[in-house]
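Only one protein chain is missing from this complex, and each of the others stays in its spot.
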Amino acid sequence: MDGQGQGQGQGQGQDRLANRHQARTPLHAKALIEELDHKQLVVLRDGRKIVGLFRSCDQFANLVFQNPYERIIVGKQYCDLPLGSIYLVRGENVVMMGRVDEGREIPSTLQLVSPAEIRKAQQAEKEEQLIRGTMLKRLDFLDLE
Amino acid sequence: MLFYSFFKTLTGKEVTVELKNDLAITGILHSVDQYLNIKLNEIKVVDEAKHPHLLAVKNCFIRGSVVRYIQLPQDAVDTDLLHDATRREARNAA
């Protein structure tokens, strides 16, 4: 099967990256192969959401993205932070990955803001959650029935 | 391999996957692999407001290692068959 793929590639002069992958990748990575060369949103274990052109993967779900950006959404504001040209994510840090529907990418309710503003909003949200956390702990201590 | 085979019988059914990061996603089970990585179609995030990023995503791939629970429709599961298969696997493994 591999020989066939190679012969075709030579004949056409330009292989499709996906085709080459398909010929040489074991079954358990086929799920990801279908998504190659599409814009994907990947959620990492640390909570980051990265959007980029999905270029490569392997059986550990190590992923390669081209021209990715980090999409940060806080409340009604969002910001896309560019992350350079090539990004290689180690598979064990991946939670999930989904194809981004170009038309529905940004809900109309969201407002684009600058990186500085979104950082401020993130800080505010973090502090709010910290306060909420400490308050809940205090209430817990009171042991209200 | 038991659960891999088991999930293969559930493709096309609607399931809810709860992840270790507390994200819960409902969708149609499209495929599963030997690592129990899951591909879901037509996904709907359970708490949509908390995860606005995923509104644009219709199909997703979930790494098996991050799954906490998979909620299945009861009528899709033949528990007797599952019991037998479990006992067989246990016998073969011993």
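We call the chains A and B, going by the order they appear; numbering starts again at 1 in every chain.
Criterion: a contact is a pair of C-beta atoms (placed from the backbone, for glycine too) under 8 Å apart; a residue touches a chain by one contact, two chains touch by 3 or more.
The rule is simple: contacts and distances are computed from a predicted model.
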| field | The complex's invisible chain, by UniProt name, from "Geranylgeranyl transferase type-2 subunit beta", "Ras-related protein Rab-5C", "U6 snRNA-associated Sm-like protein LSm4" or "GPI transamidase component PIG-S" | value | "U6 snRNA-associated Sm-like protein LSm4"
| request: Looking beyond the chains shown, say which of A:V51, A:V74, A:V89 or A:I118 touches the absent one. | output: A:V89
| request: Over the whole complex, note the residues of chain A touching the chain we left out. | output: 2-3, 6, 17, 24, 26, 44, 46, 55-60, 62-64, 66, 83-93
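Simple rule for what comes next: only the chains that are shown with their structure count from here on.
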| note | Chain-centre distance (mean CA atoms) for chain A and chain B, in whole Å, is 20
| task | Using the touch definition up top, name the residues of chain A that touch chain B in the complex. | result | 27-32, 35, 41, 43, 45, 47, 49, 61, 71, 73, 78, 91-92, 94-101, 104-107, 110
| query | Which residues of chain B touch chain A in their complex? | reply | 19, 21, 23, 25, 31, 33-35, 37, 39, 43, 52-63, 65-66
